[in-house]
Every structure is written in C-alpha cells, then in structure tokens.
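One structure follows; several queries about it will come next.
Missing here is one protein chain; the remaining ones are kept as they sit in the complex.
Letters A and B name the chains as they come in the text, with residue numbers starting at 1 for each one.
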Amino acid sequence: MVAAPVLFAAIAMLQVRIDAQTRSAAQQKEELVLSSGPMLQKISLGYDSLLADIYWTRAVQYYGGKLHDLSRDYSLLPGLLDITTTLDPHLLVAYRFGAIFLSEPPPGGAGRVDLAIKLEERGIKANPDAWDLDANRGFLYYWHLKDYAKASAAYLDAAKNPKAPTMMRMMAARITERGGDLDTSMAIWAQYFTSSKDPRVLKTARDHIEGLQALKDERAIDALSQQYYASFGKYPTSTKELRDAGMLNGIPLDPTGLPYIIGSDGKSGLDPTSSVIVEIPPKLPNEK
Amino acid sequence: MTIPAIEIEGLTKDYATGFWRKRMRRSLDNLTLLVEEGEVFGFLGPNGAGKTTTIKLLMGLIFPTAGTARIRGQSIEDVRMHREIGFLPEQPYFYDYLTARELLDYYARFFGYSTGERRERVNRFLEQVGLASAGDTQLRKFSKGMLQRAGIAQAILHDPQVIFLDEPMSGLDPVGRREVRDIILALKQQGRTVFFSTHILSDAEMLCDRVAVLVGGKLRGVGAPGDIVSMEIQGMEILFEASHAEALPRSFAGRATQIGGRFRIEVPEAELYDSLERLRGCGARILSVTPIRPTLEDYFFGLVDHGKTDRLPEEVTVR
Partner (left out) sequence: MSSMASPAAGSAIGRPVAGAIPGVVAVNTFREAVRDRILYNLIFFALVMMGAAILVGQISIGIERLVIINLGLSAISIFGLIMAIFIGVSLVSKEIEKRTLYSLLSKPIRRWEFLLGRYTGLLLTLVVNTSLMTVGLAGALLYVSRHFERGDASILLAVYFILLQLALVTAIALFFSCFSTPVLSTLYTIGIYVAGVFANDIHAIGQFTRNPAMEAVTRVIYYLLPNFHNFNIIAVASHGEAVPFSLIWQNTIYAALYVAVVLIAAAAAFSRRNLK
C-alpha cells in the first residue's frame, strides 16, 4: 500500500530529469511538420475552417512566445499564416496580423516584407471587399520599401471601394506629393491606431509614432542648436539654455515625458533612460 | 371440410457450407406434413434434426430451397398470414431495455388495436402468464422462467389460431414446465392449434394428440405418441438394499450395480416375481420396482439399426 505512492514519486522525479535533458534538444529544432496548406485542407475532411482557427491560434502563440523571448527567429511565422489563410481565405484577422508582424524587423517581427506583401495580395484576391488590405500594401511599400509610387497606387486601389474612407484617397495624394515626409509617415501609422483593435498592433503603431515624433523633435532642436551656435559661437549644453535664450517656450519633452539632451556636438538626443526608439529617418528622394 | 392448420409440402432447405460456400448441407429434406386445426402437435427429434429449421421456414425467417407451406390456407410468403400465428422462439431474447408491459404493448401495435383495447389486452395477458406484478420491471432483470412467460404472452396476445413454440420447456425448472404445460392445455381448450418442438419425449407423451419425428432432416414418422414409440416394456428395474453383496444369489451378483448400500438390477419382465422372491429370500429389502421404457435415443438408434420405418403408421394425406 505504501509502496505505490513512493514508486509514483520516484517515477515523477525521473520524468523531470528526462524532460530536462530532452528540452534543450527540442529547442534546437522547430518545424512545421505539415507545411502544405492545400494538403492540410484535404486532410481536414471538410473541417478546414476549424483547422484554420487552430493554426491561427498557433501563429499567435508562436509570435507571442518569440516576442517574449526577444528572439530574432520568426522563421515559422510566414508558414503558419500561409496555412491559416489557405484553410480559411476569409480569415481577415490573419492578413491584418501578417501585414504588420511579417514585415517588422526582428525582434518585433519576421522582417519579411516581400512575404507580407504577397499575403496581402492573396487576401485581396479572396476578399475583394477588404479595402484595408490594399491600405496595408500601401503601408508596406511606403514604410519598408520606400517605393512611394507603388504605395500611392495601393492606397488608390483601396480608395476604389465605396466603403473605404476618404482618407485613402487623401493618403494617396499626400504620398505622391510628400512621400518620406515625417508627418506623412506619422499619418500612415496613425491610420492603424484608428482602425485596429489588436493590442499588439496598437502598441507597435504607438512605438513607431513616438519614434517619429522624437525624430521630428530632434530635428527641430538641432535647427535651433545651429541658430544658437550662429548667435553665440558655441553649442547649447541643454534645452534649458535654448529656453533662456528665448528660442523655446519651454522644455521639450519626448513622448514618454523625459527631456531631450544636447550633446557636445550640438546634436540633440534622447535621455539615456528613455524607452523611445528613434526611427532612422526615411530618405527623401532628393536627399543625399 | 375444415382447412388444415398447417400444410407442408416437400419443404426442403439446403445450406451452403465450407469456406467457399460450395458444399451443400441439407438440413431439411422434403418434409411433407399436415396438422389439423385444434391439434396439439409435437415435433420431435434430437438436436440438429431440423426442427428449428422447419419452424424458421414457416415463420419466414429463412426461405425454402424447395417446397411450399400454408397456414390456414394462406401461403407462408404472405405476411398477412402472420395475423393468425403466434411464435415463441427457443431461448427467447427480447429488448432488455423495455419493461414487460412495454414489450407487449409494442408487439400489440402491429395488430391495429385501439389504445384502450391494447391496454386491456396487455394487462389481461400479463396476468394470464403470471407477470402482472412484474409488468413494469425491465426485461433485463427477468429470470429465465419469467422471460419464457413473457415470450408466451407476446405469442398469444393477439389471439392467434395457430401457435408455434420452439422448445418451450428448455431450461425451465419443474414449476415452470408445469406452467407451460397448463398454458398449452388451456390453448387447446380454446380450440387453437399448438405446434411445439421438443427433444423430451415425456412432454410430448403427456400433451400431444399427434407427433412427428424428425431425424437428420428427414421425417421418420407421424402418429399418436403411443404408436410411435413402442410402449413395450423392455424390462424391470429393481432397487434394493442388502447387508452385503455376498448374500446375493450368484446369478444376480454379477449383474447388479452398487451405489453405497443400494443395489440396482435389471431383469426381464417375465422374471420379475421370481427375482423378487429370491431377493427377499436373501434378506434384501426391496426399495422400488420400475418398468424400463425405451428412450427417444433408444428409438432413434433402433431406427438406425433395424430400419424400422416401414413399421410405423403414416397418417399423412397428400392432396
């Protein structure tokens, strides 16, 4: 009678040991055992939309796990989203998710802009009414590929749908006129802010907007810094001096509320403890 | 001229056997038989003789290789004929998730009774077979005897004219057998025809007007029970007690079998009184004297040995 629980305890301890040994081995190899969407569709025997939901859940958990580990390897994400949308071509959330998180560079995403664009194209084909997928394409061309002609064209495609808001047409025009402009970029990210309910997307959009805002602020401060140098022959050491000189109304704060610093070369920067990530400025067509 | 209850002509049944279903086994060979209305008819034979096969053919559970049969003038192929027959299968099994009342009610629905009439019948027949108190118990809880009684009830609740019972006494205790016998007699009183199969001769002797004997698929004889099996006494059995074997007359000693303090010996009928005198003379105490009658097996073995079929009266009238 007493032997049974003792034996079971021993078995459990042994299992823990075995698990510890196999865990490191398993971490090396991650695979999609079945990677063909059409084949999975056949195997599902007509329950493909349910299987799509299962793969969608897998994709989301996969992304969440990688993000949590700050991993740079999102290699399975394109395959998972591909299978999901093959099984259920009308699963719009998957396309929307893929637009952002396939294109974002690691560790925020898979860094595969090409695959993201392909995904949106497939999404439009299966769901001609989903104008926001065209808008996503526009975003991808604009932000990641800096191809302002294609970006504008994509937003125009979105605008063709009578359900699309007028902002689509406005965005198309704006990109044509002032592609690469910081305000335009912020507007593009702001569009996600107003249209998505996915908290991950919202966070990503907010991070980018803050980064762009910081960039904008830094450029403004740099310009003032040059003026100061022209006036006083030396660079200011902090924004306080700019304010005292009457060039600023107050102390400019970054989007998280910390004041900007000015380096010895007169270039402004973020407070070292700030969590904002300044965007690398997109090149304007006429910039060197 | 009344219509016979059961007319069977040349009924034959072959089964394909063997792995490739090529060999034919003839389980019923050219049976021709007539049963008059109102008879209690016994269908005798050893196990595997074809009795159940015959009944299954009549019920339409299996189909004949050759031959025909009619019950009260209606062909066995006609399902309407079933209105007039009742059937109790061997070792009956009924839907065990139903109660006895539900079972009878279910079967009664096939006969088109009104709801009230159906209910009245179910109650009446439950009572008639002694299951009134167990009417609402599920059949899976029934003993074998109770199942048999339920089976009889379902066979007769629609007042059929001809009732078929396949080995109705099998597996019953003496009380149960007595009850079945009483029911058969009651049915006869009502003028119904009862056709039952059995391998127990004494039951047939007691109940039947006529019997038919089936061996190896072939009809070996038809007639009143007494005519079929010779009632000739083969001998007498004497049971007695003796203090010790040495006291017995020498001619007996070798032939007697001993169980404990008792002895058993068989003597020819003619020598009965003589043997009794001699036993008493030795101081043995006589326990019982019983005539030895041939058993059905003896009869069948006798058939095989001596080919006695020509001796038996055949009462079949072929139309």
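In this text, a contact is a pair of C-beta atoms (placed from the backbone, for glycine too) under 8 Å apart; a residue touches a chain by one contact, two chains touch by 3 or more.
Keep in mind it's a predicted model, so treat the numbers as computed, not measured.
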Next item on the list: Taking the complete complex into account, tell me which visible chains touch the one left out.
Entry: A, B
Item checked: Residue touching the undisplayed chain, where the options are B:60, B:73, B:261 or B:283 -> B:60
Checklist line | Touch with the omitted chain, as defined above, among B:42, B:86 or B:168 | finding: B:86
Checklist line | Identified contact with the non-displayed chain, of A:90, A:125 or A:234 | finding: A:90
Notebook entry, point to check: Which positions on chain B touch the chain that was left off?
Noted result: 37-38, 56, 59-63, 79-80, 82-83, 85-89, 92-95, 97-98, 106-107, 109-114, 117, 151, 154-155, 158-159, 161, 164, 190-192
Item checked: Those residues of chain A which, in the complete complex, touch the missing chain -> 42, 45-50, 52-53, 56-57, 60-61, 88, 90-91, 93, 197-199
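In this text, only the chains that are shown with their structure count from here on.
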Checklist line | chain A-chain B separation of Cα centroids, rounded to whole Å | finding: 90
